[in-house]
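Every protein chain but one is kept in place in this view of the complex.
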């Protein structure tokens, strides 16, 4: 089993929790550790109760953990809510005023060490010191954050940090040991949304339209922060319908385009999805899931929009659904989404969720400088005249020119159309056009990303999962293996189309199969049965708004 | 096999085709015949090529037929396009000027008999005479149509009709015999949309919101035509989002509500569907399908929105999908939809299509005077105080009061909420609320309308179908049985939820199973596999915009 | 007698100092003052910080989707015109996502009262520009500043002959009460756009900023003069008028609908004989 340390920072919105968490996480990454961050927050700007957890390890980890080794309690409530999760040797950092009797509490005189607005820096110092992080590293980070814009703030921060380290050195005996890393690997720290934004940039994105919606918003925000340098355009729409139509217009004109939203906003885009299918316009659509129905729990996580996305839009047309299982996959599958959208001319989806969107990880260098990306459109020189945008081809893909970029005329029609793109009521042609569009599935099946598999080929127990639960399932399986059980895991990061021969043998070979999903009805499990006939008898489902953890899975397994 | 006569009227938009067709159809119904009307038209106000076909029989019929016995060609194009469909003894009515040589042509001197604007009445007269219909019956119909508003028009019409009958008596030897019906049954003539509108009225509808969209528009139009007498309100919205939200508001306040649209308009309503699920607000949603994607073929028929409707809206919540197979089922299932929506407090769907929406049939008296309908809301007297709108109950249904109708306060919340309906971030409660909502499925399964079945219990061949293809499949099966084959049919008019024990034995008992669907991907067949694991190996699919006919099925069967 | 306390006292999820608090209080004051009991009123809202208001009121409410409050209210009011229906939501919700419904509601002139908490920002999603954000306004999402003309809700409302069009400021307690009171009393659609400081995300249009600029329309101002109202509705900048900017006597939509003359739809039934008669027409 992977040895990890789990740090949980708790408090209310407005206490600088996220800044503290990010700084600590980044410092850990720079020190060479792997991390998995889980952010849990409420739909509220100030107050409430939020947490920022960092699971730290020296080896690769991809799942959050429930048990806590270091609890940084920015208020009493945190102890009340999460004290029970502390491991035996777990340590709590809390203000000295807090009356709770707890053996493992480090009572910090926050007020002595700094003004309230620097309390998070105090906590950072104490935690850093306990964890054995280098003060200089943290200082450097604070400098980077403030030095340029507010040098005096940087100075104050540094001072507070030093005080905290000092206090800690004098007053605490305990430490929350992290094995030192002699030669730290250079890694970047990214969360799922940032990885999607960067993946999109590396794949040639030129246009992104959005309407803010948690937990997708940080995708356009990340893109916006690069716009000056990258020369891309990020446009806020007045609603999601505007957003998808703008993106389709931009893509039609030749700017690779993406939109990002969550379930409710996506529902409004579904007519546009159908339009992308009919006009064969490339578009990448990110749906960052949160618990529904309706507004539901806007800041929590869930995997309950799979079926909606898979069947969204009226009529029949091909599509592709990727569901990244890690931050790295967010990057690479986004690239693949752009490439697929361009090559097959239609909608390609990335299905993530709040957990993954907000989960920071240490990511190995991505080598963006060398990554290729597709050119939008076909070369006008190789196109037959008169140009017919929707000429029937064997694979269903027709040459796509960009309007205004040659003397050929380029059209798109939401009505059924002839090869030239003009509205038609020729019903025999209609059938051929339906077939042409669906024909693309052939190529897409051929290129499908196969599911990942770990474990023996005929295991006693096989977990099946998709999307962001990957890490939790992977780890649960490996822990069970360590405990001597013959457990395997089959994980899908491409949800559609599915290629049964890539995995059906695995399902059939296992003595028992259990699906693990972040929803209440086992949507993927149903889909598998629809596509293969294979019925998964048992499911581990979670739908309370929290991410699936290895412990969540193991608890259920134990009770079986 | 049912003996029927198939009449096809063809011409361009603006030639009074539909009036002619409706009059002829009504006259046939009054004469005691059964009919099945198929209307095929283009998305165009004048010109183009449209047809209005009436299949006539003495016994119950529910399917259209391809072969034509009487072709009423309002222009030459009609002969060119449909002449090939004439049966051996088939007769064509056409203007004398048309040069085509055809043995069975009755060349009518239209210009001699009337001014151009009455040409359709001439055709009506000639056809009526050939078919042996009573002139007085047709006259009475014309009178009903015009006498009140334009008495002089009625008079002129009658005159033209007489002339046509006279001419026909003198100049034609042929007749297109219909067996006489001695004692004609009193039946009404309704198409699918009218039946839905009337079913809704009989079920207590008070409010309908709509935005025009073919082929759903005649539902609100039918309702509007009754508004003065029935005291209902039909409100046109500025878009479909307005429409569904208005309907939810009205329903919440206590007015049983319905919306009607087609695929693209429905896509825009899907966020509202999720809202209905979360707020547990009753609503009946009619989706009259037409071929997509996007604008597709706006006036044609298809069954390709099943999966979209079934999975529409983000998050998970129960729903019910009915897909009427006949005009009578349109009436009765609409009633059931209202009752179900009220009792289970959520969205209930009626999935029809252009073919059924526009298909007139002779319907036995419905006895509306005696039909019961549900009262909206719970009696405030039986509700515990303090009233909690979303109190957890075993069956998932909580008492629903109407705001302003008692001193209790009634709330609805699109966020996850507590029993009182207030926004909550209590995640344990969240899980219970998800379960409460999904719990309703139990009751819904219990009440599911079982599929219809005809044929032996272990047939050689079993057709599976849903919705409007019922008649075609039924008839194809019965024709095959008449030809000595052991063929059965299993038809679903409730698509969701499905109760496998109601039908799985039938599927497993058949030597071969063939699904018949009006789409390109076999959506229902996939759904069956998802729910039962049973894989239907062969499909007869149609996706050219035309309805499935018995011949269409038989042609495929023959080639097997 | 109804007391503002009858409308309850809830813990809120708003930031301390937020301009939403005084609006909430004003609403309670008006309802109590008008003798409207909690069960007689229906609050409808969308999604956003402002849209949480109904959760902090003891009353009937429908907290719907972002942008879609107005038409839930329309449906409810048409179904039961006896309900006092108040819509409360943010500027993003009402003029952004809900822009089309805003136009339709103005045209329909149904007797709803729309209170917009206009903080010129998307609060709940943490500070993107809203339709009413000013040109040049810088946010994380608009680092180069907003490059669009702001939406002018009052001017649009006057241009479409909205029944009652008013502006107030969250800090002006009595003025708000008066505007909301008049809005509810007005028979027809009422818009009350309330400038509402957002202390967390709008650091430009602060209470001080508004306070310095807002002035009450003089007593002699004639809100029935459309041309003057158009000009007044467009005034913004150093001087921002608050008060009833425009009012007319277009009749309430519900009053125009023959079918509602017989009373609310709710509870009414179509007589079976009527249905029978209608069916017989299809013979």
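Letters A, B and C mark the chains in the order given here, with residues in each chain numbered from 1 onward.
The rule is simple: a contact is a pair of C-beta atoms (placed from the backbone, for glycine too) under 8 Å apart; a residue touches a chain by one contact, two chains touch by 3 or more.
Keep in mind the model is a prediction, meaning the values are calculated, not measured.
From the options A:67, A:227 or A:504, the residue with contact to the chain not on display is A:227.
From the options A:202, A:359 or A:431, the residue with contact to the chain not on display is A:202. The omitted chain makes contact with just one of the residues C:25, C:152, C:181 or C:277: C:152. Contact residues of subunit A toward the unshown chain are 30, 186-190, 194, 198, 201-202, 204, 206-207, 209, 226-233, 235, 237-239, 241-243, 245-255, 257, 271-272, 275, 279, 363, 365-366, 368-371, 376, 402-415, 422-423. Residues of subunit C in touch with the missing chain: 99-100, 103-104, 106-109, 131, 144, 147-152, 155-156, 158-161, 227, 230-231, 233-234, 250, 253, 256-258. Across the interface with the omitted chain, subunit B contributes residues 14, 42-48, 211-214, 217, 220-221, 224-225, 227, 236, 238-239, 264, 294-295, 298.
Here is the rule we go by: only the chains that are shown with their structure count from here on.
Just to note, of B-C and A-C, the chains joined by more C-beta pairs in contact are B-C.
Distance between subunit A and subunit B, defined via averaged C-alpha coordinates, is recorded as 44 Å. Per-chain CA centroids place subunit B at a distance of 41 Å from subunit C.
Taking the mean of the C-alpha atoms as each chain's centre, subunit A and subunit C sit 37 Å apart.
Within subunit B, contacts with two or more other chains are made by residues 241, 271, 275, 279, 414-415. Within subunit C, residues 47, 65 each touch two or more of the remaining chains.
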